[in-house]
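Here the complex is missing one protein chain, while the rest keep their positions.
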């Protein structure tokens, strides 16, 4: 390389350095309190601090963020209270916010710090999102599971410990740690201050509150300040990258298993495989999100949450953290699919048989608690606007007809399984409602659960999101049919053994 | 930053802008008809139009594309008919092509437009690929399923609706929408014009044809112009990115479920994990595709489709859209693996027992319809040339021996299951061929289906593509063995209940 070239390259490099230094000098102000946090925690937890330094929270002053146009704004409050608008959003800003409401707040190096940052804290800057989220079924995910006796009984059957003695299986209620490690990981924990604990730290002896249900980032978490939910379930700490919330992987954390295989279905859908193949070049960080320019196929967030515009800056879909305002039908989590419930708190629902379910055991919807067809039509129209940004009305109609037909047929297949179960209860082959026994503890009951919770759900998701592969042999229609046959075989074997069994039982259990 | 640096940066930026403008001016010509389409649809469906703008179709004139060297050409026609070679390939070029043959063509704003673009349309520029694809089993995927009574019966068992009454399960044939949402999503639909529909649009009232079987991009689609197949199954609309067709995700859309777990196996193979870890830096867009330079491990397309060369521009594998010319054995989709069928239309095959299957129920191949060992050897050699570009002959021989041994052992395990099923039929524990009953409706028959369709298939794929993890416990050999044991247990329980059952049945069904 010639000397002249070297000089030129050095010159280019110098410019680069100058520009970077310029950038660095523009680093917005960090509050004194946050500086105090960083002085220790930067060394103690370098990973988490480095993440935060990459975040918008660390790099944009709220007062600057407020200057954006309405469509571009990421802060939904009209104004941010004074002390917070002039420094970046750092450790102290969130972890000392509203500390008077926080039962988990504690004295820490001269600050009153709380462990769990909650939607109430986030609503200082993001009130609209928090309010919308309050109408989202997910914000009630703890109570909808734990305060519904039918669902609680299912959870107990999943998490409880069985023992075996004298040809009988006995059940123990699940311990708290198991619930936390299982259902409540996604549904959210009930977080309470259990006591205090002293710990030797590099700063000497220090005292910390001990929380039950911690760690947890579940969507319906009951927080120590009385609020519900956890924004960080999707807006992963401490980078709070909008790219991360928009990528489908985040949703997969709770929506991949056979009970709710949304991510698995997405992966084999055309949308999912466009994302997998070409998504590396998309812009996941722009607000608003422009279809065609920023991305060319939807992720979960596109259809269910994000503010989406076209290149003329016309709004195609408004941002929603309620989500259900784009969803006419409830596909999953219950025995039959049905119109979406009116209230996110579903523990209030009672069917004619007195069960806390949005349909009868035989599938009829419990109308007073569910949205009507007009509201369904409205939500369908809202969702279809997203579809129509890439597809013709004829395409969308065809897809939607197929999907609603699948809701009907999967409900029929669930009804068939239910009838076999009801027969088993009636003929004494299994113990059910009439015997005040768990609906979920016997083998035929577990097969019944799989009929709706796994196979009907998977088939519906595959249809809704056009990931057909998942609705045929991978937990789909094949199993809907096979399972019904096996339920009947079980019932027949059991019925044959009933009279003999009773006689023999005495002998054997001696 | 100093003033001088600013000036310099602005100067660099100006150059950049000038270069980009230069590029933009070079934008090749769009036909008047396509401009007319874009004038409305650009606003109506911004996503799809933005995709197209990124495509080669939108950016390269056919006449320019024809100037490439033979190896580099993406157009297989020697000449492109005149009106099409001078403008880019836009909306109108494809959607008005051969409209006289298209039953789905309709008057639309002064143009005769058709909805479904077909292989016949694509063959204007890509005739060799379309012709090769006609020899591909996939082009016959509709008829091979729907016109084969055995396979149709299996599809009916998957998609039909069951009801339960008086201890009996009754079957209803599947409705059309369910077939479309299930098997035909991948196999392809039969597309017919059902009628016309008026719709209020932003341009006023307009009339559109209504198609049965729409939307659908299945590989064996029966098109409204009489052609078969859908290029867009793999060459995803409207970017038609070759990267997308070459990435394995595209294949996963139809090849991931337990019946054909090619993608799942690829993911745990060494090839798949090289792609996952390092593939982000590969060149998926170059034609021809140079091993080592463009990529260092194969994706599905590398082994099965693509034109592959080495850095000396020597051809290692010719491009093929027939695919079977590199495949000696048929692994999947049928009861036993066997030499590849001669004709892609397998509905013509009949075995000695009169069943439309390429083997007897006990596994013997139906020789006249299958390729001979010489043809198998030829195809094996073609495939191995791909392997040898990274592996020694010793390695390849070892891998291939193991794979062919696995074909043999999985066939043996299928035969064992078949013998249990035949015994069940013989002893009256289930109803089969002799009773003219479905081969697929009883529990033991469903287990038999899983033996070959899930477990033998998975084991063979795991072996073929060296994703061993999938052939052991994930739907592999573990289940081949477990399933046989459970089939026998079922048979024994059923046989014991037979005499008693008949007596009791009357009582119970009263």
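When the chains are written out, they are named A and B in that same order, and each has its own residue count from 1.
The rule is simple: a contact is a pair of C-beta atoms (placed from the backbone, for glycine too) under 8 Å apart; a residue touches a chain by one contact, two chains touch by 3 or more.
Note that the coordinates shown come from a computational prediction; the quantities given were computed from them, not determined experimentally.
**Student:** Which listed residue, A:157, A:190 or A:397, touches the chain dropped from view?
**Tutor:** A:157
**Student:** Looking at the full complex, which residue from B:406, B:438 or B:457 touches the chain that isn't shown here?
**Tutor:** B:406
**Student:** Spell out the interface residues on chain B facing the chain that's missing from view.
**Tutor:** On the side of chain B, residues 15, 18-19, 21-22, 267-270, 272-274, 276-278, 280, 291-293, 296-297, 310-312, 388-395, 398-399, 401-403, 405-406, 409, 412-413, 416, 419-420, 423, 427, 462-463, 466-474, 476-478, 481-482, 484-486, 488-489, 491-493, 495-496 touch the unshown chain.
**Student:** Give me the chain A residues in contact with the hidden chain, please.
**Tutor:** Against the missing chain, chain A presents residues 1-2, 5, 8-9, 43-51, 54, 115, 157-165, 167, 169, 175, 177-178, 180-183, 185-186, 197, 199, 208, 210-211, 214-215, 217, 236, 239, 241, 243-244, 247, 249-250, 252-259, 280, 441-443, 446, 453-454, 490, 493, 497, 500-501, 504, 508.
FYI, only the chains that are shown with their structure count from here on.
**Student:** Using the average of all C-alpha atoms in each chain as its centre, how far is it in Å between chain A and chain B?
**Tutor:** 32
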